[in-house]
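Only one protein chain is missing; all other protein chains are in place.
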Amino acid sequence: MDDLLARPDRSDFAVFRSVTTRWSDNDVYGHVNNVVHYSWFDTVVNALLIERGLVAVTGESPIFVVAETGCRYFASLAYPQTVEVGLAVARLGGRSITWRLGVFAAGGSEAASAGRFVHVCVDRRSRRPVAIPDDIRTVLERL
Amino acid sequence: MDDLLARPDRSDFAVFRSVTTRWSDNDVYGHVNNVVHYSWFDTVVNALLIERGLVAVTGESPIFVVAETGCRYFASLAYPQTVEVGLAVARLGGRSITWRLGVFAAGGSEAASAGRFVHVCVDRRSRRPVAIPDDIRTVLERL
Amino acid sequence: MDDLLARPDRSDFAVFRSVTTRWSDNDVYGHVNNVVHYSWFDTVVNALLIERGLVAVTGESPIFVVAETGCRYFASLAYPQTVEVGLAVARLGGRSITWRLGVFAAGGSEAASAGRFVHVCVDRRSRRPVAIPDDIRTVLERL
Partner (left out) sequence: MDDLLARPDRSDFAVFRSVTTRWSDNDVYGHVNNVVHYSWFDTVVNALLIERGLVAVTGESPIFVVAETGCRYFASLAYPQTVEVGLAVARLGGRSITWRLGVFAAGGSEAASAGRFVHVCVDRRSRRPVAIPDDIRTVLERL
């Protein structure tokens, strides 16, 4: 799956979300720390799912848990800049979604990082994998 | 100084900055955790200082370190909403700045929290308090 | 309540918990960021409540939400050192607990910070204040 970590262009993504950086994003070397990119991935993927009504933080419906993630870093970013994160469904399996992500400086064309984020659909209580419900699948196929 | 933690109105602040919330801001109870408000305070105060050229992350000029902070919580917030943080200089001492902060839901009129944030101007190497340089003071007095 | 932010001694606390620092605790100035102390307060207070069976993260019992916090900083800390956080019940009201906290370098006698942390007992669903249950009160009185 490593091609998902190839350096993306903005044209690889149809959906973008802005994220404001924070003082704590910079580490002692003065740039956004590698871990923070994953926090942004979590943020933009879940916001999309929540805002399109595909997942509810509380309730009985299935939830998505993270099975595997990866990130390759190409250029540094630094607070206080704003970033834009592009996201796309790279693969839609029966029980899993593989997201591709790209982080860009606001307005920038060169990706600062590329991410891969594998979500598995699970029963909220048992945490066992279940099929992605059809209504969710329909929305994801359009992304 | 506890009056600075009285519930503020938007009219108490001339400067606002937007902050996008993150998945990790919500704790297990489903709302933004108390600690996160302080992260926002750090973020908006330092962004203001950096963008107005009052502090450089690297170099030889004095820096501001945090001597005391406080926050009172009035209403809960939750990712994925965006928030706005108002900030004002409440007191400008010879070597210290006391900031007043207020967190609001985007477009909201009721403060979710009120913050107090005391910055001390120190020599970057010795970390000993020094007078706030005149050029910085001039800008801060206008805030 | 500001006396709770006076610089504490180790003798002010009967209970201590160790916390390992993290790379991300240091900010660009090379020391533990002010916000991180609050994360430690949250961590040690809740761990005490959970481990003594006074609060369950899930279920129907009341929970404690944070109404106000404060911290005064006396000395800097830096990853990768380990710290010890002392905690004590400073005031036990009908519906609230005021915790006093002190952060020390492992084995150190001088506090790096002093914290005040006000917990309000609330109904888990309505989030309205309720009386602290007697069994919890009994345990807290012994701390």
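For reference, chains read A, B and C in written order, and residue numbers begin at 1 within each chain.
Basically, a residue touches a chain if its C-beta (ideal position, glycine included) is under 8 Å from a C-beta of that chain, and two chains touch if they have at least 3 such contacts.
Quick caveat: nothing in here was measured; it's all calculated off a predicted structure.
Enquirer: If the hidden chain were put back, which of C:13, C:79 or C:99 would touch it?
Expert: Considering the complete complex, C:79 is the one touching the chain left out.
Enquirer: One chain is left out of this view; which of A:19, A:48 or A:63 touches it in the full complex?
Expert: Checking each option in A:19, A:48 or A:63, the one touching the absent chain turns out to be A:63.
Enquirer: Consider the whole complex, including the chain that is not shown, and state which of B:30, B:53 or B:93 touches that chain.
Expert: Of the candidates B:30, B:53 or B:93, B:30 is in touch with the missing chain.
Enquirer: Among the options C:39, C:69, C:98 or C:113, which residue touches the chain absent from this view?
Expert: Missing-chain contact among the listed residues: C:39.
Enquirer: Which parts of subunit B are in contact with the chain that was left out?
Expert: 23-24, 26-28, 30, 33, 35
Enquirer: Go through subunit A and note every residue touching the omitted chain.
Expert: 2, 5, 28-29, 33-35, 38-39, 42, 57, 63, 65-73, 76, 127
Enquirer: On subunit C, where is the contact patch with the chain that was removed from view?
Expert: Considering the whole complex, subunit C reaches the absent chain at 18-24, 26, 30, 39-40, 42-43, 46-47, 50-51, 57-58, 79-80.
Methods note: only the chains that are shown with their structure count from here on.
Enquirer: For subunit A versus subunit C, which are copies of one sequence, does the interface use mostly the same residue numbers on each side, meaning over half shared, or is it different?
Expert: Because over half of the interface numbers appear in both copies, subunit C and subunit A meet with the same residues.
Enquirer: Could you work out the angle of the rotation that brings the CA atoms of subunit A onto the matching CA atoms of subunit B, rounded to the nearest 5 degrees?
Expert: Roughly 180 degrees of rotation.
Enquirer: If you average the CA atoms of subunit B and of subunit C, how far apart do the two points sit, in angstrom?
Expert: Distance between chain centres: 22 Å.
Enquirer: What whole-Å value do you get for the distance between subunit A and subunit B if each is reduced to the mean of its CA atoms?
Expert: Here the centre of subunit B sits 29 Å away from the centre of subunit A.
Enquirer: Would you mind listing the residues of subunit A that make contact with two or more other chains?
Expert: Only 23-24, 26, 30 qualify.
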